[in-house]
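Input: a single structure, listed below in structure tokens.
The complex is shown incomplete by one protein chain, all other protein chains being positioned as in the whole.
In this document, chain identifiers A and B correspond to the written order of the chains, with residue numbering beginning at 1 in each.
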Amino acid sequence: MAIIFQKPHALTDAVLHYCPGCPHGIIHRLVAEAIDNLGIEGRTIGVAPVGCAVMAYDYFNCDMLEAAHGRAPASATGIKRCRPECVVFTYQGDGDLASIGMAETVHAAARNENITVIFVNNAIYGMTGGQMAPTSLPGQVTQTSPYGRDVNHCGWPIKVCEMLSTLEGPEYIARVAVNNVKNVKAAGKAIQKAFQNQIENKGFSLVEVVSACPTNWGMTPQKALEWVESDMLPYYPLGVYKDRSAAKEAEAK
Amino acid sequence: MAERVLMKGNEAIAEAAIRAGCRHYFGYPITPQTEIAAYMAKKMPKIGGVFLQAESEIASINMVYGAAAAGMRVMTSSSSPGISLKSEGLSYIAGSDVPAFIVNVQRGGPGLGGIQPSQSDYFQATKGGGHGDYHMIVLAPASVQEMASLTVKGFHLADKYRMTAMILADGTIGQMMEPISFEDAEVETYEKPWALTGTGMKRPHNIVNSLYLKPDELERTNFARYEKYKAVEENEALWEEYQMEDAEICVVAFGIASRVAKNAVADARKEGLKVGLIRPITLWPFPVAALRRAADQVKAFVSVELNMGQMIEDIRLATECRRPVSLCNRTGGMIPSPQQVLEAIREAQKGVN
Partner (left out) sequence: MKTTQILIAGFGGQGILFAGKFLAYKGLLEDLQVSWLPSYGPEMRGGTANCNVILSENPVGSPIITDPDVLIVMNLPSLQKYVNTVVPGGQIYVDSALIHEKVERTDVQVYYIPATQMANDAGVSTLANMVMMGHVLKNHPELTFEGTEATVQKLVPPAKAQLVELNMKALQAGRDYEG
């Protein structure tokens, strides 16, 4: 019998610990498919964050490092500089990448460090039980913004792609979402491109995946995906924010 | 014997690290250790190595963590406030059992403190610094030659025991120049089957990790790590004894303090005082056996330190408080004079007469 659909080889058989309705499973799968498609599992080294994806090291079949909170781009830099022949990626949430680890993120991008960063933005701290994230929307109710995020008190959300694309350094900055089939397919393509760029030594490639957190948003999975469409995407527009190689090609034409 | 050249202590560390096979250096500028980074920045590109100035102390130690997990001989260097920032990473490195090499050329603290020589990070270095149950091997050079030889030893011990080895120096030893010769010794290498190299699709994936959510599993891991520490304590303690044969007073000092103390011991001997010196070369493991033996022989100890009295606690523990231990110290970047140490020796002698 012909196999028409199966788990990517780059994923282990471990059962994911994520909550029902959590898109981390989809995003793991997209990363694993990219690794499979490019045939790079044997030379890929992943770096897991602190946050919901902290145990990602059990889910990917490639060699894995568990980094300190926010430091994945620094540790990935250490690995990549030692083993340039390997493909090195980080998988980080919004608190990890855009709050405690912002310095590491910005400087890895500024160095055009030849790594791939998968940035999952679900506008909340999931693992610790739903606190305000650097990407929580104005007015968003969380455990630590129980009256809604007051921007006069605690500032505005950080738009990571917009900010990083102002830097000379990075090669590729894109924002995708996984709230419907069409967006999932586009997300898969962007993630694979971010790996392909590294293989071609083009440099720092970051894909922000706008995701959902039904548990901590206090919504059904269905409602959460609707909220992504209605509230998240207007604030975090999808698209390619920077693609140096494409820009160069366009210029050449 | 190899040619003697004049070199700063900091430069001796850098050159020795390269000779020990270190090809990756990640760091952040801070006085008084910057010569190490400068030396690496100059040399590494010429020998196919990597020098990278990180955006922070925190980033640099996490780069070290990544490179160490990838199986490389790697190092960073800093001074006191920078080591505080690196301490989180040192805890992760300990919890993941990867080998790393780090240098602390100490300056006065706490806080931003000063930039003059100090030994006030003794507790931080020997008792942890970062969170959790762990140790680092702590080596305390007292000369430029030892800056080099203990660096080579540090890389070796780090790989052998899969843990961090730290050089705990101070601004004086880092900045001073002395003649030094590099012996061309064979670099010992170790198999690292645990390292992140890519599976090559030939083995199960390696995971370098310090997370154990099940408490019994974490406890087992910590117990096993402390078995390893026990072996280090039994096998790796180093110290120097000076004029201890007939000593009735034992001065204990490490690093720059030991050199001042040595002058004082020589002066005291001229006065007919029976004084000797024990110089711990490893601060962890602390040379407990040497101190315990000395306690059988001498009547009192004098701890000479560039801090408010930190090593003195380990002396009391090692000797089980069987003999009085007095403190002779300066802090904040000041260094005791041989005269001050001599006074302390005389006082100790009076106390036991």
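Operating definition for what follows: a contact is a pair of C-beta atoms (placed from the backbone, for glycine too) under 8 Å apart; a residue touches a chain by one contact, two chains touch by 3 or more.
This structure is a prediction, so every number in the text was calculated from the model and none was measured.
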{"item": "Chains shown that the absent chain touches, full complex", "value": "B"}
{"item": "Which residue of B:Thr172, B:Thr199 or B:Gln310 touches the chain not shown here", "value": "B:Thr172"}
{"item": "Which residue of B:Ala38, B:Leu85 or B:Ile115 touches the chain not shown here", "value": "B:Ile115"}
{"item": "Options B:Lys192, B:Lys262 or B:Arg279, residue touching the unrepresented chain", "value": "B:Lys262"}
{"item": "Absent chain, residues of subunit B that touch it", "value": "4, 6, 31-32, 115-116, 171-172, 175-179, 256, 259-260, 262-263, 266, 335, 337-339"}
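In this section, only the chains that are shown with their structure count from here on.
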{"item": "Residue ranges of subunit A in contact with subunit B within the complex", "value": "12, 41-45, 47, 54-55, 57-58, 60-68, 71, 74-83, 85-86, 103-104, 106-107"}
{"item": "Contact footprint of subunit A on subunit B as seen in their complex", "value": "24, 26, 50, 52, 54-56, 58-60, 62-72, 74, 88-89, 92, 96, 196-202, 205-211"}
